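First up is the structure itself, then whatever we jot down about it.
Note that one protein chain is taken out, while the other chains of the complex remain in position.
Labels for the chains are A, B, C, D, E, F and G, by order of writing; each one numbers its residues from 1.
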Amino acid sequence: MKSNLMGFTTALALTTAMSVQAAELPQQTFLNLETAQKLANEALINCLEGGYNVSVAVVDAAGLTRALIRSDKAGPHTLESSRKKAYTAASMGRPTADFANLIKKMPEVAGLRDMDPNILILGGGLPIKVNDQKVGGIGVGGAPGGHLDQACAQAAIDKVLG
Amino acid sequence: MKSNLMGFTTALALTTAMSVQAAELPQQTFLNLETAQKLANEALINCLEGGYNVSVAVVDAAGLTRALIRSDKAGPHTLESSRKKAYTAASMGRPTADFANLIKKMPEVAGLRDMDPNILILGGGLPIKVNDQKVGGIGVGGAPGGHLDQACAQAAIDKVLG
Amino acid sequence: MKSNLMGFTTALALTTAMSVQAAELPQQTFLNLETAQKLANEALINCLEGGYNVSVAVVDAAGLTRALIRSDKAGPHTLESSRKKAYTAASMGRPTADFANLIKKMPEVAGLRDMDPNILILGGGLPIKVNDQKVGGIGVGGAPGGHLDQACAQAAIDKVLG
Amino acid sequence: MKSNLMGFTTALALTTAMSVQAAELPQQTFLNLETAQKLANEALINCLEGGYNVSVAVVDAAGLTRALIRSDKAGPHTLESSRKKAYTAASMGRPTADFANLIKKMPEVAGLRDMDPNILILGGGLPIKVNDQKVGGIGVGGAPGGHLDQACAQAAIDKVLG
Amino acid sequence: MKSNLMGFTTALALTTAMSVQAAELPQQTFLNLETAQKLANEALINCLEGGYNVSVAVVDAAGLTRALIRSDKAGPHTLESSRKKAYTAASMGRPTADFANLIKKMPEVAGLRDMDPNILILGGGLPIKVNDQKVGGIGVGGAPGGHLDQACAQAAIDKVLG
Amino acid sequence: MKSNLMGFTTALALTTAMSVQAAELPQQTFLNLETAQKLANEALINCLEGGYNVSVAVVDAAGLTRALIRSDKAGPHTLESSRKKAYTAASMGRPTADFANLIKKMPEVAGLRDMDPNILILGGGLPIKVNDQKVGGIGVGGAPGGHLDQACAQAAIDKVLG
Amino acid sequence: MKSNLMGFTTALALTTAMSVQAAELPQQTFLNLETAQKLANEALINCLEGGYNVSVAVVDAAGLTRALIRSDKAGPHTLESSRKKAYTAASMGRPTADFANLIKKMPEVAGLRDMDPNILILGGGLPIKVNDQKVGGIGVGGAPGGHLDQACAQAAIDKVLG
Partner (left out) sequence: MKSNLMGFTTALALTTAMSVQAAELPQQTFLNLETAQKLANEALINCLEGGYNVSVAVVDAAGLTRALIRSDKAGPHTLESSRKKAYTAASMGRPTADFANLIKKMPEVAGLRDMDPNILILGGGLPIKVNDQKVGGIGVGGAPGGHLDQACAQAAIDKVLG
């Protein structure tokens, strides 16, 4: 093992010559709970006004749930469909509907659906951006059509962050 | 953290000004075991009479199994296929075959298949409705064709709830 | 298969002699979103006031999430720990701490921890009861001790449902 | 690859010199649905009479569900706890309580709990034997104590197979 | 709960009037290990002779592995692909290639792929039948084409059971 | 549904009276890849010098992997053990060994092990803090003892961030 | 059981007549960490230079991660998408894009996507070969197009192994 260690140490040591100063670590904007709840509530109210029983999820840039709510008559599957849409939009940085249309045009990228168990390529998810920086995603599930889910999400973004 | 808490408390406190009276909580009709077993048994008998070895699942509105039975020669995969069809119909409120046909026509909604691990977009699942209210779903798996599975499910609904 | 079917039909037919009248299905009280959100918000505020960064989940009697929120500095694992505590309390009908203490005294029931992937035997979850009927559960995760998590959950119940 | 194949072929060919005659395959008794349903129903009725809201699962020797029923007020976790108890008793051939007690006495076998995701080492599961041959298992979950769950399972076996 | 129990007891009691005699339980032929190993070995040798590095799985009628072997240069994914093909053929009773072709012709049954995590709709799996009775399945994975995988499986069946 | 919506809208509208200004969203320090790789490399070199074949994982505050490396002779399980230790330390904010010792003293908190599939309560994980702020975690797996794993992790933190 | 054992012993004993000499076990080239890290770093740098925020995974011939790194702005899903692409290329021995194109041309092999949870049929993964022997795979995820991901992977191979 000696010689193996030697080679490895030589190569790696060069990357660690200097220690990191704490102050050097970068900063990033993050989506706080207060904003996340406002977004979730607005999207749900907007959908209820349209007569749609939905779940709404808001996740941060890491794809972790900040707020998840389910209206009284929304089916159980909407918990995961809304969360996954939010995750997908947050992680990929574009509306989930864009990728659904992309797969339709280019069947060779159908594998996008399988990248991660949290990915859902289906309309209804939008990235949340502030000052052109991706800070999270919002997903709606339960309306009879992804475009309707997306409209509720967009309305919430417009009202809260517009 | 102080200021953050302040902001959050201010926003949220407004939603909690008054306590909920127990009596205010709404009621919902639920699918009891007795009815669920009748449905499952009828569907299985109907399929056996047609010569089909199937599993039958009946779930409540939350998608939770009330009754699941497997005939003597049904393949092991029918346990999950019937349960998922029942879940899907209960959660989405329409026959599973409707969504299978929808994806055929609109490939951009193929992601419906990935919304939740319990979802199965394949003929053979029907929602159970009572007085126009969704109370559960029934799924059949194992017949050589989703329309045959669905026919057994429909026969059970007609006999027990018709 | 003929004789097998015969036997089965004979036995089962007896259970299906009469159809169910829709009106016969029972009713149950359910936890609506509005109440669930109040509970979640109150518990989170209570914990923040104590200096604890937590997630709070409120689920219905079926164990399905109604509301899930995560405070700005709560660790990612609190999403699942709070949800599982809420599920466990809702499904088993008692505070999760009771079962944690039970296992301590009776090691032969340690298997309680493995009953279902959603079960978490750890202090911080309380059942939500209205008129002595179990309608859901609330779970808190992230405080330095299950008794502290539970106190936040209890405070929310006291305020919203007391 | 040539030489590797050679070696492999030489060694293996000896095991395949003669073809199997179909008639040579052994027979085994299996648990049919009719019996399984009787067992499940009896166990559930027995528990209801005792005031316990439970789920009951009956599985065959392969651990596959034959019948699974959940009473109206049983918690959602009882679906999996009853099924796993039935699986464990069927696969290991003894009451699940035996293994729970064994772990208590011999902590070094606590790993029994982790052998398979379907295993549950907790009282309430019994093997189903006919003519001293293991044909399946029955599991009950939801009573306030594994011995109570087991009593319901035993009563069903006594009545149906006794 | 009294009245609920009453109704349930009345309906169910009818199905349990007589106990099952042990001797009444049916018999089924099962695939023993000896035969399973012969099949697996033959299929693997056949593929190696064709220059294909594969895994071979043989499962019983319940879809449970009897024998699983992986040749020296077969990729790690072939363990699961061969096992799933064997499971699928055993559970569905027809060559896996049939279903792959069916989906191609009828896109509305694409959901067959999602019925169960053990299902794999891809050429290379064959049911094992003895005296027209389904006793298991064999699956091969790793050859550059499902028809090549299937040919190895067929050769094994022909030699061992032909 | 009208009245239900009304009640919900009334309660929620109060939380959304004012839109969020982009500039208001808070900032947080995050662990960049460059620092993460230095930490991982240092820990691995430190362990190799001690003769231990390990994997090392560095995750950010969300528990997401920044860097994961496995030395030539480390067992496959060390990939997950190191990643989970890093996740646990990052999410819970303390050395994983602390919680292992806590469970030893207080068996009633053994459920900590089950909070989330990513949690591993076993020595070898340390939180990464900069200016008293939690920015991630480092986990080491493979040395014959958690204290040895931890020592490698500590050495890396001391050198890179000390 | 006696006779069963006899038959089995007879058949199997033939395969075990001679013991294996340790020296007889074959050798295989394996991908060490040092090379894996160089590949991962080069691919990531190449992508960053193109303006793409990606994750890069390098796995050995068994599909086990050797090195996995995620750039500062890459979405969380790229951890799994890059790892799965690397696994797929390593296990199947060809660029992942080849299989994506194959499915487009031959829809009947769409099941390739379901062979194993680690498989991802999407451009961006390349096998790593040394002296025509498969020793692992490299996968890149996060660029806006699989061909871009693949170009970064190819550049790394060319520089490190070319």
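In this text, a residue touches a chain if its C-beta (ideal position, glycine included) is under 8 Å from a C-beta of that chain, and two chains touch if they have at least 3 such contacts.
Nothing here was measured: the structure is a model prediction, and the numbers come from that model.
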From the list E:Leu79, E:Met92, E:Ala143 or E:Val160, pick the residue that touches the absent chain. E:Leu79
Among the options G:Asp60, G:Glu108 or G:Asp149, which residue touches the chain absent from this view? G:Asp60
Among G:Thr35, G:Ser55 or G:Gln150, exactly one should touch the missing chain; which is it? G:Thr35
Can you list, in ascending order, the chain F residues touching the missing chain? 32-34, 37-38, 72, 75-81, 84, 96-97, 100-101, 103-104, 110, 113, 119-123, 141, 146
Name every residue on chain E in touch with the hidden partner chain. 30, 32-33, 36-37, 44, 62, 64-72, 76, 79
Chain D residues touching the chain left out here are 4, 7-8, 11-12, 26, 62-63, 87-88, 90-93, 107-112, 114-119
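We adopt the following convention: only the chains that are shown with their structure count from here on.
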Equivalent interface to A-F, taken from B-E, D-E or A-B so that over half of the residue contact pairs match: D-E
Rounded to the nearest Å, the gap between Cα centres of chain A and chain G is 27
Which chain A residues reach two or more other chains? 4, 8, 12, 26, 30, 32-34, 37-38, 44, 62-64, 71-72, 76, 79, 110, 119
